[in-house]
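Only one protein chain is missing from this complex, and each of the others stays in its spot.
By letter and in written order, the chains are A, B and C; residue numbering begins at 1 in each of them.
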Amino acid sequence: MPEQTVIEAVRDTMRAEMRRDETVILLGEDIGNRGGVFLATDGFIEEFGADRVIDTPLAESLICGLALGAAVNGMRPLAEIQFADFVWPAINQIVGEAARVRYGTNGLKTAPLTIRVPYGGGVRGGLYHSQSVEVLFAHTPGLTVVAPATPYDAKGLLASAIRSDDPVIVLEHKRTYRLVKGEVPAGDYTVPIGRAEIKRPGSDMTIVTYGLMLHYALQAAEAASEQGFDVEVLDLRTLRPLDSDAIAESVSRTGKVLIVQEDTPAVSISSEVAAIIGERCFFDLDAPITRLTPPEIPPMPFSPLQEAAFMPSPEKILAAITKLAEL
Amino acid sequence: MPEQTVIEAVRDTMRAEMRRDETVILLGEDIGNRGGVFLATDGFIEEFGADRVIDTPLAESLICGLALGAAVNGMRPLAEIQFADFVWPAINQIVGEAARVRYGTNGLKTAPLTIRVPYGGGVRGGLYHSQSVEVLFAHTPGLTVVAPATPYDAKGLLASAIRSDDPVIVLEHKRTYRLVKGEVPAGDYTVPIGRAEIKRPGSDMTIVTYGLMLHYALQAAEAASEQGFDVEVLDLRTLRPLDSDAIAESVSRTGKVLIVQEDTPAVSISSEVAAIIGERCFFDLDAPITRLTPPEIPPMPFSPLQEAAFMPSPEKILAAITKLAEL
Amino acid sequence: MAATVNKSPKLTMATGQLSGERLVELYRTMVLSRYLDERVWLLNRQGKAAIAASAQGHEAAQVACIEATDPSKDHYLTYYRQFTAMLALGTEPEEMLRSFLAKDGELMSAARQFPLHGAHPRVDLFNFSNVIATQLPQAAGVALADKLRGSDAVTIVYFGDGAASQGDTHEAMNFAGIHKLPIVFFCENNRYAISVPLSMQMAVDSVASRAVGYGFPGVQVDGTDVVAVYEVTRAAVSRARAGKGPTLIEASVERLLPHTTDDDHTRYRSAEDIEQMSRRDPVKITSETLRRRGLLSEVEDEAIHAEAKRRVNTATDTVDAEPYPGVETMFDHVTSDSARKRDGIS
Partner (left out) sequence: MAATVNKSPKLTMATGQLSGERLVELYRTMVLSRYLDERVWLLNRQGKAAIAASAQGHEAAQVACIEATDPSKDHYLTYYRQFTAMLALGTEPEEMLRSFLAKDGELMSAARQFPLHGAHPRVDLFNFSNVIATQLPQAAGVALADKLRGSDAVTIVYFGDGAASQGDTHEAMNFAGIHKLPIVFFCENNRYAISVPLSMQMAVDSVASRAVGYGFPGVQVDGTDVVAVYEVTRAAVSRARAGKGPTLIEASVERLLPHTTDDDHTRYRSAEDIEQMSRRDPVKITSETLRRRGLLSEVEDEAIHAEAKRRVNTATDTVDAEPYPGVETMFDHVTSDSARKRDGIS
């Protein structure tokens, strides 16, 4: 099977979906001649024309409002927010509006739109090119939120997102774009929304994670196995709806859990995972629920040593595994 | 001691703070001659003039951006978002900007602004006059979030908020405004930010809650005591930073916990409370962590029977208490 | 392209392209709207309607605007005050009342939303939220979709003078101008946003003047003049349908009642202001003009009133007796995947 980077998988999937369904149109800043700041749409305007690859003015609320309006009028818009840090102006159109179109019209209207949101740190992005923005989206009924970590999942979940009749937020970790390679079948497939996946089976404890942290967790689990700890790694993949069955099954089986995320801890995905475990795995737990996250400071300092200190790393995860193993 | 409603306490506190400190200015929609849609600023424009009680254009991002700009230039702006449901356009100025002014300038600038946000349901407000909006604010480093439930706390926390050198979000539950009465000392006092309070001591289990739900929880606890269950009720009061010590102390002591909130459950305050308990109270817990929340649907239907079915109530809380007691 | 702000050329009533018969029909809708609107207010006072926003004073602008469009294909993005427009588009009084009383079978949202919010099942009219100005970027998106697929449908988006201050309004008009979208921005300027007067909402006295910055025409029109509104809207709709791009229409109207049933405008409007605006009641003005022009006799006018009253009474009796929606349906349509409901303990 061919190997691809995440950004290649994203690009190929968008291209395939646009060929497959002419109602798919792209909206975003610099996605035309520039091909997107991450080159996700490189060559698209040449193939699909300026009608379907629309360089918008610099206005994120507009981008999402346009996508919503076009979606209720027969299109499947795929919007790009250039960096997750710039999604805040669009919250009203996403969380306030798009999420509630189906419910608020009792199904008379649907909003089949997808919003790609490159997010995450470890890229020397400082306070405004590093943020994790999943919390509010994952909280909001009516939205679907996916966060693929591998090229395979990036393709399968993006295809599912575009074909979904609901508004879907696709969180793509910027650092994985070129860093992470993996096998991607050339043909058409989708990854189901709402299903976590065990990316490494194990019996001593479960790491629950997603995004870039999946790769760090897998590295740490590998290193831990040399120390004799058999760590299972569960990749959430979808952040709304969370696959609580998969979480409960794995943690009940291993009896210990370490939740790893790049986002700051208070009221976050890790909180909800902990709550699910506290509700459903109580009688099977052998140790307190543990979390490894950055500290409670604004994500994240630009200066290199501080950025490194902020981000979880394979080493920090390994240390947390060792500590938990001994509990 | 004089009895007041929550809205009276809010009004008197704002008036007192404005008399005390002339840098306190008010910004909001309809706060001038109209006196605010909840009459929180009734009579203010007469006393303080249109310079300090500013009817803004209809633009929430503006309101919060103005407040931030005035705050870094020597004022202590107190902004009103007319209904929490309309705070989304301002997220960028609050979460993206105000929250990070101190951090992003290494303390060269501070943003002593307060944003009052009337929120919550059970008022026949439908999808756009009922929302709970605490999640993102409570997640964001740099923000402070308070949610007083009683007239006493409304006064004490609002005074703390206005005097704080940080951006503070004050979540006032609309339904409590006229419904909830309580004793309020006439003189100056503050309630410390970051401290939960045991509003009812008990030994059999802890209910952790805030806002309108505090009152329903107290009613349910009262009813439960007649059935022989001695329920402690912990009022969070501040949602960021959460008083994790108070939560851990109470739950470790009682061994059982029911978290009650009006907001939908996924990735919410209740999740973080559960995570804190899962991390800190594991060895003292006698039962799974339990939560009572509305279902995962957009808050909340306008039609009366559905609204009632959506909202937690004293009866539903009592049922959950009984169930947990038997675990 | 030259963008100009024109005072509507004809502020006096002339039949123009509208036949006398159609004019009387429009008037009939206005009268029905007025009675129904009054009834809703009353039902609120009786504790039966939780909240209502009235279109009283906006009736002429709304019927005339709809008359200039094609409901078989055009799109209407409304806000909460489009009471008369709803009737003009064929919504039945019963359906309207069901919306205000939140009764089972409510038309637009199954009573999940405030009255007249949601989507219309028979015409492409929708109003997703109470949140001011969100509909403008959405409308641009609707119009964009039509443009891309070569449809000649036109999108009409309604908003108030207060909404003009929101960033979304600016972003939508700017985009519509760039792409010459088939859209009409229809502002019902009643000079108040709840209590905030126009002078505190903008430093200019015309919303239409904004069009200059977006490269399309802005027109002010007397919103109590059915023919004038019809004519400017017809011109704007033709322009849009012909692919020539957007128009911003600003109809000057009066808000005869307080903002909603929750409001008391004597707190912020002077007695003089209230007195003056009452003189611009479009129902009265239209009646007088039709009579003066011999298009309507006193007897006919009385019959129209009587008929409206009767329809409103019948509708009230019907809907008042209906039940509220039960709870079983409240989990429907959160997402397309019904399995994604997650029951709370409720």
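One rule holds in what follows: a residue touches a chain if its C-beta (ideal position, glycine included) is under 8 Å from a C-beta of that chain, and two chains touch if they have at least 3 such contacts.
Since we're looking at a predicted model, the values are computed, not measured.
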Sole contact to the chain not displayed, among C:Gln56, C:Gln166, C:Asn189 or C:Ser287: C:Gln166
Among A:Glu8, A:Glu29 or A:Asp153, the residue in touch with the chain that has been omitted: A:Glu29
Omitted-chain contact residue, chosen from C:Val24, C:Leu42 or C:Ile178: C:Ile178
Hidden partner interface residues of chain B, rising order: 25, 51-52, 54, 56-57, 59, 61-62, 64-75, 77, 89, 92-93, 96-97, 100-110, 141-142, 144, 164-166, 193-194, 241
Residue ranges of chain C at the interface with the undisplayed chain: 1, 3, 165-171, 174, 177-178, 180, 199-204, 209-210, 212-216
Absent-chain interface as seen on chain A, which is shown: 29-30, 32-35, 37, 55-59, 61-62, 85-86, 88-89, 124, 126-129, 264-266, 291-298, 301-306, 309-312, 316, 319-320
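Methods note: only the chains that are shown with their structure count from here on.
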Remotest chain, chain B as reference, centres from CA atoms: C
Chain B and chain C, separation of their C-alpha mean positions in angstrom: 36
Multi-chain contact residues (two or more partners), chain A: 61, 89, 92, 96, 100, 103-104, 141-142, 241
Set of chain C residues in contact with two or more other chains: 109-110, 112-113, 117, 129, 131, 167-168, 334, 340, 342
